[in-house]
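Every protein chain except one is present and positioned as in the full complex.
Our next item is subunit A:
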Amino acid sequence: MAAQRKRLNTATLVLLPFWAVVLAAYVGTMLWTVQISFTASKLLPVDEYVGFAQYERLFGSTRWSVSMQNAVIFGVLFIGGALVLGFLLAVVLDQRVRFENTLRTVFLYPYAMSFIVTGLIWQWLMNPGLGIQKAVRDWGFTSFDFAWAVDRDMAIYALVLAGLWQASGLVMALMLAGLRGVDEEIWKASRIDGIPAWRVYLFVIVPMLRPLIVTAVVLLAISVVKAFDLVVALTNGGPGISSDMPAKFVMDNLFTRQNIGLATAAATVMLITVAAVLVPWIYTEYFRKARVGGTA
(Lines give C-alpha, C1' and ligand atoms only; values in the text may rest on other atoms or scores of the structure.)
Protein backbone atom coordinates (compact mmCIF):
# COMPACT_ATOMS: atom_id res chain seq x y z
CA MET A 1 0.00 0.00 0.00
CA ALA A 2 2.61 2.46 1.14
CA ALA A 3 4.86 1.71 -1.82
CA GLN A 4 1.94 2.19 -4.21
CA ARG A 5 1.03 5.57 -2.77
CA LYS A 6 4.64 6.71 -2.99
CA ARG A 7 4.80 5.69 -6.62
CA LEU A 8 1.62 7.57 -7.30
CA ASN A 9 3.04 10.69 -5.71
CA THR A 10 6.16 10.58 -7.83
CA ALA A 11 4.02 10.16 -10.92
CA THR A 12 1.86 13.10 -9.93
CA LEU A 13 4.95 15.16 -9.22
CA VAL A 14 6.44 14.38 -12.59
CA LEU A 15 3.19 15.26 -14.31
CA LEU A 16 2.76 18.55 -12.47
CA PRO A 17 4.68 20.70 -14.96
CA PHE A 18 2.60 19.27 -17.78
CA TRP A 19 -0.57 20.02 -15.93
CA ALA A 20 0.67 23.55 -15.38
CA VAL A 21 1.39 23.93 -19.10
CA VAL A 22 -1.98 22.50 -20.06
CA LEU A 23 -3.79 24.77 -17.65
CA ALA A 24 -1.89 27.88 -18.72
CA ALA A 25 -1.93 27.14 -22.45
CA TYR A 26 -5.53 25.96 -22.81
CA VAL A 27 -7.65 27.08 -19.91
CA GLY A 28 -5.60 30.22 -19.27
CA THR A 29 -5.81 31.52 -22.84
CA MET A 30 -9.48 30.61 -22.96
CA LEU A 31 -10.16 32.72 -19.90
CA TRP A 32 -8.03 35.52 -21.28
CA THR A 33 -10.07 35.47 -24.50
CA VAL A 34 -13.28 35.74 -22.51
CA GLN A 35 -11.81 38.60 -20.49
CA ILE A 36 -10.79 40.55 -23.61
CA SER A 37 -14.28 40.13 -25.03
CA PHE A 38 -15.58 42.41 -22.27
CA THR A 39 -13.12 45.22 -23.10
CA ALA A 40 -13.02 47.90 -25.77
CA SER A 41 -9.83 46.41 -27.30
CA LYS A 42 -9.13 47.27 -30.90
CA LEU A 43 -5.63 46.67 -32.28
CA LEU A 44 -4.14 45.80 -28.87
CA PRO A 45 -5.75 44.39 -25.76
CA VAL A 46 -6.66 47.17 -23.31
CA ASP A 47 -8.25 47.11 -19.87
CA GLU A 48 -11.18 49.39 -20.58
CA TYR A 49 -14.26 47.34 -19.66
CA VAL A 50 -17.43 47.90 -21.65
CA GLY A 51 -19.71 45.13 -20.38
CA PHE A 52 -21.63 43.33 -23.08
CA ALA A 53 -21.14 46.04 -25.73
CA GLN A 54 -19.04 43.77 -27.97
CA TYR A 55 -21.74 41.10 -27.80
CA GLU A 56 -24.37 43.65 -28.76
CA ARG A 57 -22.28 44.61 -31.79
CA LEU A 58 -21.79 40.96 -32.61
CA PHE A 59 -25.46 40.06 -32.57
CA GLY A 60 -26.31 43.25 -34.47
CA SER A 61 -24.09 42.15 -37.33
CA THR A 62 -25.68 40.50 -40.37
CA ARG A 63 -22.41 38.92 -41.23
CA TRP A 64 -22.26 37.06 -37.93
CA SER A 65 -25.78 35.70 -38.25
CA VAL A 66 -25.07 34.58 -41.81
CA SER A 67 -21.90 32.80 -40.67
CA MET A 68 -23.70 31.04 -37.85
CA GLN A 69 -26.44 29.83 -40.23
CA ASN A 70 -23.79 28.66 -42.63
CA ALA A 71 -22.01 26.78 -39.87
CA VAL A 72 -25.24 24.90 -39.12
CA ILE A 73 -25.91 24.07 -42.80
CA PHE A 74 -22.32 23.06 -43.35
CA GLY A 75 -22.12 21.11 -40.11
CA VAL A 76 -25.27 19.04 -40.64
CA LEU A 77 -24.62 18.25 -44.31
CA PHE A 78 -20.90 17.69 -43.89
CA ILE A 79 -21.06 15.41 -40.84
CA GLY A 80 -24.12 13.53 -42.06
CA GLY A 81 -22.83 13.22 -45.61
CA ALA A 82 -19.34 12.11 -44.60
CA LEU A 83 -20.76 9.46 -42.26
CA VAL A 84 -23.11 8.00 -44.88
CA LEU A 85 -20.58 8.14 -47.74
CA GLY A 86 -17.74 6.84 -45.59
CA PHE A 87 -19.84 3.95 -44.30
CA LEU A 88 -21.05 2.97 -47.76
CA LEU A 89 -17.49 3.04 -49.12
CA ALA A 90 -16.36 0.86 -46.22
CA VAL A 91 -19.17 -1.63 -46.85
CA VAL A 92 -18.27 -1.84 -50.54
CA LEU A 93 -14.61 -2.45 -49.74
CA ASP A 94 -15.58 -4.99 -47.10
CA GLN A 95 -17.06 -7.24 -49.82
CA ARG A 96 -13.47 -8.38 -50.48
CA VAL A 97 -13.42 -6.60 -53.83
CA ARG A 98 -10.44 -6.85 -56.09
CA PHE A 99 -7.78 -4.10 -55.87
CA GLU A 100 -8.99 -3.29 -52.39
CA ASN A 101 -5.62 -1.88 -51.34
CA THR A 102 -5.49 0.44 -54.31
CA LEU A 103 -9.06 1.64 -53.84
CA ARG A 104 -8.52 2.18 -50.14
CA THR A 105 -5.52 4.37 -50.86
CA VAL A 106 -7.42 6.29 -53.52
CA PHE A 107 -10.33 7.04 -51.19
CA LEU A 108 -8.12 7.96 -48.26
CA TYR A 109 -5.79 10.06 -50.35
CA PRO A 110 -7.77 13.33 -50.25
CA TYR A 111 -7.45 13.32 -46.48
CA ALA A 112 -3.69 13.62 -46.85
CA MET A 113 -4.24 16.96 -48.52
CA SER A 114 -4.66 20.14 -46.54
CA PHE A 115 -7.92 22.05 -46.74
CA ILE A 116 -6.07 24.81 -48.58
CA VAL A 117 -5.19 22.45 -51.43
CA THR A 118 -8.66 20.90 -51.37
CA GLY A 119 -10.21 24.35 -51.56
CA LEU A 120 -8.02 25.41 -54.48
CA ILE A 121 -8.70 22.24 -56.47
CA TRP A 122 -12.44 22.64 -56.10
CA GLN A 123 -12.24 26.34 -56.81
CA TRP A 124 -10.70 25.49 -60.16
CA LEU A 125 -13.17 22.68 -60.82
CA MET A 126 -16.10 24.99 -60.12
CA ASN A 127 -14.66 28.01 -61.92
CA PRO A 128 -17.04 28.85 -64.77
CA GLY A 129 -14.15 29.82 -67.07
CA LEU A 130 -11.89 26.79 -66.76
CA GLY A 131 -13.57 24.08 -64.69
CA ILE A 132 -16.05 21.24 -65.18
CA GLN A 133 -18.76 23.58 -66.42
CA LYS A 134 -16.65 24.78 -69.32
CA ALA A 135 -15.52 21.25 -70.20
CA VAL A 136 -19.06 19.86 -70.31
CA ARG A 137 -20.35 22.88 -72.22
CA ASP A 138 -17.56 22.44 -74.75
CA TRP A 139 -18.79 18.89 -75.31
CA GLY A 140 -22.11 20.34 -76.41
CA PHE A 141 -24.24 20.40 -73.27
CA THR A 142 -24.55 24.17 -73.27
CA SER A 143 -27.10 24.41 -70.48
CA PHE A 144 -24.91 22.55 -68.01
CA ASP A 145 -24.38 24.59 -64.88
CA PHE A 146 -21.77 23.83 -62.23
CA ALA A 147 -20.38 27.16 -61.08
CA TRP A 148 -21.29 26.71 -57.45
CA ALA A 149 -18.36 28.60 -55.96
CA VAL A 150 -19.37 31.87 -57.66
CA ASP A 151 -23.13 31.46 -57.13
CA ARG A 152 -24.29 33.07 -53.92
CA ASP A 153 -27.09 30.54 -53.37
CA MET A 154 -24.84 27.53 -53.94
CA ALA A 155 -21.49 28.64 -52.50
CA ILE A 156 -22.10 27.04 -49.10
CA TYR A 157 -22.89 23.71 -50.81
CA ALA A 158 -19.66 24.03 -52.76
CA LEU A 159 -17.91 24.05 -49.39
CA VAL A 160 -19.87 20.97 -48.29
CA LEU A 161 -18.96 19.13 -51.50
CA ALA A 162 -15.26 19.86 -51.17
CA GLY A 163 -15.36 18.95 -47.49
CA LEU A 164 -17.07 15.63 -48.23
CA TRP A 165 -14.52 14.78 -50.88
CA GLN A 166 -11.79 15.36 -48.37
CA ALA A 167 -13.20 13.73 -45.25
CA SER A 168 -15.20 10.72 -46.50
CA GLY A 169 -12.05 8.67 -46.91
CA LEU A 170 -11.15 9.10 -43.26
CA VAL A 171 -14.59 7.92 -42.15
CA MET A 172 -14.22 5.00 -44.56
CA ALA A 173 -10.90 3.96 -43.02
CA LEU A 174 -12.36 4.12 -39.50
CA MET A 175 -15.46 2.16 -40.46
CA LEU A 176 -13.52 -0.40 -42.43
CA ALA A 177 -11.37 -1.11 -39.40
CA GLY A 178 -14.56 -1.59 -37.43
CA LEU A 179 -16.14 -3.88 -40.03
CA ARG A 180 -13.02 -6.03 -40.11
CA GLY A 181 -13.36 -6.40 -36.36
CA VAL A 182 -16.86 -7.86 -36.62
CA ASP A 183 -16.93 -11.51 -35.63
CA GLU A 184 -17.42 -13.94 -38.55
CA GLU A 185 -19.82 -15.87 -36.34
CA ILE A 186 -22.35 -13.04 -36.53
CA TRP A 187 -22.39 -13.27 -40.32
CA LYS A 188 -22.72 -17.06 -40.16
CA ALA A 189 -25.59 -16.81 -37.71
CA SER A 190 -27.42 -14.24 -39.79
CA ARG A 191 -26.96 -16.33 -42.92
CA ILE A 192 -28.45 -19.37 -41.17
CA ASP A 193 -31.39 -17.24 -40.03
CA GLY A 194 -31.81 -15.97 -43.58
CA ILE A 195 -31.62 -12.27 -42.72
CA PRO A 196 -30.81 -10.04 -45.74
CA ALA A 197 -27.38 -8.42 -45.59
CA TRP A 198 -28.64 -4.82 -45.51
CA ARG A 199 -30.69 -5.54 -42.40
CA VAL A 200 -27.68 -7.08 -40.69
CA TYR A 201 -25.66 -3.96 -41.51
CA LEU A 202 -28.33 -1.55 -40.36
CA PHE A 203 -29.53 -3.26 -37.19
CA VAL A 204 -26.58 -5.34 -36.05
CA ILE A 205 -23.35 -3.92 -37.41
CA VAL A 206 -24.05 -0.17 -37.12
CA PRO A 207 -24.91 -0.40 -33.39
CA MET A 208 -21.70 -2.38 -32.92
CA LEU A 209 -19.72 0.39 -34.63
CA ARG A 210 -21.10 3.03 -32.30
CA PRO A 211 -17.76 3.96 -30.65
CA LEU A 212 -16.21 4.45 -34.08
CA ILE A 213 -19.12 6.57 -35.23
CA VAL A 214 -18.70 8.75 -32.15
CA THR A 215 -15.00 9.17 -32.92
CA ALA A 216 -15.78 10.08 -36.52
CA VAL A 217 -18.43 12.63 -35.48
CA VAL A 218 -16.06 14.28 -33.02
CA LEU A 219 -13.29 14.51 -35.63
CA LEU A 220 -15.68 15.90 -38.25
CA ALA A 221 -17.28 18.33 -35.81
CA ILE A 222 -13.89 19.77 -34.97
CA SER A 223 -13.22 20.50 -38.63
CA VAL A 224 -16.62 22.20 -38.90
CA VAL A 225 -15.89 24.54 -36.01
CA LYS A 226 -12.45 25.46 -37.24
CA ALA A 227 -13.44 25.61 -40.94
CA PHE A 228 -11.32 28.52 -42.10
CA ASP A 229 -8.71 27.43 -44.63
CA LEU A 230 -11.25 25.63 -46.81
CA VAL A 231 -13.43 28.75 -46.93
CA VAL A 232 -10.50 31.06 -47.64
CA ALA A 233 -9.19 28.89 -50.47
CA LEU A 234 -12.51 28.02 -52.09
CA THR A 235 -14.81 31.06 -51.83
CA ASN A 236 -13.16 33.43 -49.36
CA GLY A 237 -16.57 33.82 -47.78
CA GLY A 238 -18.09 35.10 -51.00
CA PRO A 239 -19.82 35.93 -53.22
CA GLY A 240 -20.52 38.79 -50.86
CA ILE A 241 -20.77 37.18 -47.44
CA SER A 242 -22.85 34.22 -48.60
CA SER A 243 -20.43 31.47 -47.58
CA ASP A 244 -18.90 33.10 -44.52
CA MET A 245 -18.13 30.94 -41.49
CA PRO A 246 -17.64 31.87 -37.81
CA ALA A 247 -13.91 31.06 -37.77
CA LYS A 248 -13.36 33.38 -40.72
CA PHE A 249 -15.34 36.12 -39.01
CA VAL A 250 -13.05 35.80 -35.98
CA MET A 251 -9.84 35.81 -38.03
CA ASP A 252 -10.91 38.83 -40.10
CA ASN A 253 -11.74 40.87 -37.04
CA LEU A 254 -8.68 39.75 -35.16
CA PHE A 255 -6.18 40.69 -37.85
CA THR A 256 -7.47 42.87 -40.67
CA ARG A 257 -10.17 44.81 -38.92
CA GLN A 258 -8.32 45.54 -35.68
CA ASN A 259 -11.30 44.47 -33.66
CA ILE A 260 -9.87 42.19 -31.01
CA GLY A 261 -12.80 42.84 -28.69
CA LEU A 262 -15.38 41.81 -31.25
CA ALA A 263 -13.30 38.85 -32.43
CA THR A 264 -12.91 37.48 -28.91
CA ALA A 265 -16.63 37.96 -28.27
CA ALA A 266 -17.33 35.88 -31.39
CA ALA A 267 -14.79 33.26 -30.29
CA THR A 268 -16.45 33.09 -26.88
CA VAL A 269 -19.88 32.58 -28.46
CA MET A 270 -18.40 29.80 -30.60
CA LEU A 271 -16.90 28.17 -27.52
CA ILE A 272 -20.17 28.30 -25.63
CA THR A 273 -22.13 26.95 -28.59
CA VAL A 274 -19.76 24.05 -29.09
CA ALA A 275 -19.70 23.30 -25.40
CA ALA A 276 -23.49 23.42 -25.20
CA VAL A 277 -23.92 21.02 -28.11
CA LEU A 278 -21.00 18.64 -27.84
CA VAL A 279 -20.13 18.28 -24.18
CA PRO A 280 -23.36 16.64 -22.93
CA TRP A 281 -23.35 14.28 -25.89
CA ILE A 282 -19.72 13.23 -25.56
CA TYR A 283 -20.23 12.87 -21.84
CA THR A 284 -23.08 10.41 -22.25
CA GLU A 285 -21.33 8.53 -25.03
CA TYR A 286 -18.01 8.04 -23.30
CA PHE A 287 -18.52 8.22 -19.58
CA ARG A 288 -21.94 6.74 -18.95
CA LYS A 289 -20.93 3.52 -20.62
CA ALA A 290 -17.64 3.45 -18.79
CA ARG A 291 -19.39 3.76 -15.45
CA VAL A 292 -21.92 1.03 -16.26
CA GLY A 293 -19.11 -1.26 -17.31
CA GLY A 294 -17.35 -0.59 -14.04
CA THR A 295 -13.90 0.03 -15.51
CA ALA A 296 -11.92 3.18 -14.77
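Note that in this section contacts are C-beta pairs under 8 Å (C-beta built on N, C-alpha and C of every residue); 3 or more make two chains touch, one makes a residue touch a chain; residues count from 1.
The rule is short, and it goes like this: contacts and distances are computed from a predicted model.
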Not-shown chain resolves in UniProt (candidates "Ion-translocating oxidoreductase complex subunit A", "Imidazole glycerol phosphate synthase subunit HisH", "Aspartyl/glutamyl-tRNA(Asn/Gln) amidotransferase subunit C" or "Probable sugar-binding periplasmic protein") to "Probable sugar-binding periplasmic protein"
Quick one: which of A:G51, A:G129 or A:P207 touches the chain that's been left out? A:G129
Hidden-chain contact residue, picked from the options A:R104, A:K226 or A:R257: A:R257
From the listed residues A:T33, A:T215 or A:N236, report the one that touches the chain absent from this view. A:N236
If the hidden chain were put back, which residues of subunit A would touch it? 42-44, 57, 60-63, 123, 127-129, 147, 149-150, 152, 235-236, 238-242, 252-253, 255-259, 262
